[in-house]
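Complex shown without one protein chain; remaining protein chains in place.
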Amino acid sequence: MFIVFSILSHWLIVLALSPLFAGIIAKIKAFFAGKKGPSYFQLYFDLRRLFMKNCVYSRSTTWVFRFAPIVNLAAVLVLSLIIPLGSFKAPVHFSGDILLAAYVLGLARFFMIIAALDTSSSFEGMGASREAFFSCLSEMVLFMNFITLAFLTHSISLSTMIGADIPMSWKMAGTVLLLVVGSLFIVLLTENSRIPVDDPDTHLELTMIHEVMLLDHSGVDLGFMLYASAIKLFIFAGILVPIVYPVQTGIPLLDTLIFLGGMLGLSIVIGVVESTMARLRLNRVRNLLLIAFALAFFGFVVKMWKG
Amino acid sequence: MTTWVDTSCIITVFLALIILSNYRVTAMIRIFALQSFVLSLLPFFLHAYSLSGRDIFIVIVTMVLKAALAPSILFWAIRHVSMRSEIKPILGFGSSIILGVILIAGAFWVSSSLKLPGGKPASDLILPCSLSTVLLGFMIMVTRTRAVTQVLGYLILENGIFLFAVSLFDVMPVLIEMGILLDIFVAVFIMAIVVNHINEEFEKDLASVSRSKMGETF
Partner (left out) sequence: MLSILILMPFLSALGVLLPVSKAFRLKLFLVISLFYGLIVASFWKHLPAGEYHGFIVLDPLGLIMLSIIGFLYLSVSIFMMGYFNHEQRSTRIFMACLMLLLSTMTLASVSYHLGLLWVAIEATTLFSAPLICFHRNQQSLQATWRYLLICSVGIALALMGTFFLAIAAHEVHTLLLPSLLKGASSLSVDWLKLSIIFFVVGYGCKMGLAPTHSWKPEAYGQAPGMVGVIMAGALAQCSFLGLLRISQICNKTGLADFYSSILIVSGLLSLVVPALFILGEKNIKRAFAYSSIEHMGLLVLGLGMGAVGLYGALFHMINNALAKVIMFLTAGSVAQKYGSTRTDEVTGVIHIYPVTGVLLIAAFLAGIGIFPFATFHSELLILNAAIISRHFLLAAVGVSCLAVMFIGIGKIVLGMIHGKPKEPLIAKKENFYMNMAIAMAVVLLAGIGLWMPGALKHLISDAVLLTGAV
């Protein structure tokens, strides 16, 4: 009984807060551009509007195209069950759940890519191949980070990796965590298609990487895809924030507030990074990901050195 | 203060790795200046609770020589050169990063069998990081064909040795510090002059030297 309650409450938080998170980032980007920008709750309004519309399907698509948004959202929601959010324990945790997390993400991405290919349009094909390439590299980096964290916390369950052990590790292995945080930040930017990897606001199909996945969806499907992207961003931020700012005061309310404050801070950082950098050339993105891998591997080497 | 020392060591090695993979001369010189700056702050971090005049002197001299003077001399040496990057890099970006990471891992592995005698040093990471920087500096020298970038590799090798020297002795013989600093200064100066003359030679023979050789040293 309790597990059902915790799953539902976990989902409630994730579903409620992730569009707000995306809205904060958009607001910061507008601030840097000197504009007033869209409302903080714009994504909520967009989702409401989209959920009330019908879907339009191209005649060249098959059941895969209709199926993909559902898989995407479902996979991301399953992923959110494994991630602990601040003081809220992950409802589902077992040894080895990082593998489940990574491959659930992979499942979502796989369906997005084949849905894009399903449209038999050249823009989608181009974008899908780029998306596949970058996700290959970012998965390698992600796993390297997980390995380092696993050695640090002596467990391969996400709840304990990002959980209570981390405050001790900052004091003992601060440098390792510094490298891991740097690497994970780059992974966050890659997985969620932020500048400098991909421009989420672009309307030029030639330059799209992730946007192209959303190009042909409409109505409820588009709503699902947008929601899934927002939740994915929230989840990745939720992985990063407890590592950066691990505070366990014991009082649930205070912990939650601190967690949310950390998320706010991270969203500001992402917004600043997005506003001050330009999108990298595509082969430079590969270099960036290799640098992220070097950071993670270096962190691993330092961890092994420290014993 | 251990965290600061550790962080400086890590940054030094990582910046050396970045330089290894980068083939644009101006970027390399700038990153080297940043690395020297971080390195020159190390005596501060090591003796944060018991700063002596000697520490401050070393910090200032190192900062001026390595983070300001050396990069400006290098920039001066390339002022006439039009091509600012390698035509055909020996190693691509990915290969350089992988190779650099393997070298770092190798340096850490070698350091694990070396035990520092004489009490606990200020930080655990200094020995492996200095060895890594030395190895990366070597690799940079080997993978470059232009005079200026070879000098840069040598300077990074010197940075690695400096990291080793600064951090491992409580009572360091003054001579070695001065030797390091003298070495860097004079070497950079002479190398810059030689490079300058090399460039001058090139300028004179412009008609006979083929276009494709312009970016290479000789």
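Think of it as A and B in the order they're written, each chain with its own count starting at 1.
Here is the rule we use: a contact is a pair of C-beta atoms (placed from the backbone, for glycine too) under 8 Å apart; a residue touches a chain by one contact, two chains touch by 3 or more.
Computed from a predicted model, the values in this text were never measured in an experiment.
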Next item on the list: Quick one: jot down which shown chains the absent chain touches.
Entry: B
Checklist line | Which residue of B:Phe14, B:Phe93 or B:Tyr154 touches the chain not shown here | finding: B:Tyr154
Check: Which positions on subunit B touch the chain that was left off?
Finding: 114-118, 134, 138, 141, 147, 150, 154, 157-158, 161, 164-165, 168-169, 171, 173, 175-176, 178-180, 182-183, 186-187, 190-191, 194-195, 197-198, 201, 205, 217-218
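The rule is simple: only the chains that are shown with their structure count from here on.
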Notebook entry, point to check: For subunit B, which residues are in contact with subunit A within the complex?
Noted result: 3, 6-7, 9-10, 13-14, 17-18, 21, 93-94, 97, 100-101, 104-105, 108, 111-112, 124-125, 128
Check: Any idea which subunit A residues touch subunit B in the complex?
Finding: 174-175, 178-179, 286-287, 290-291, 293-295, 297-298, 301-302, 304-306
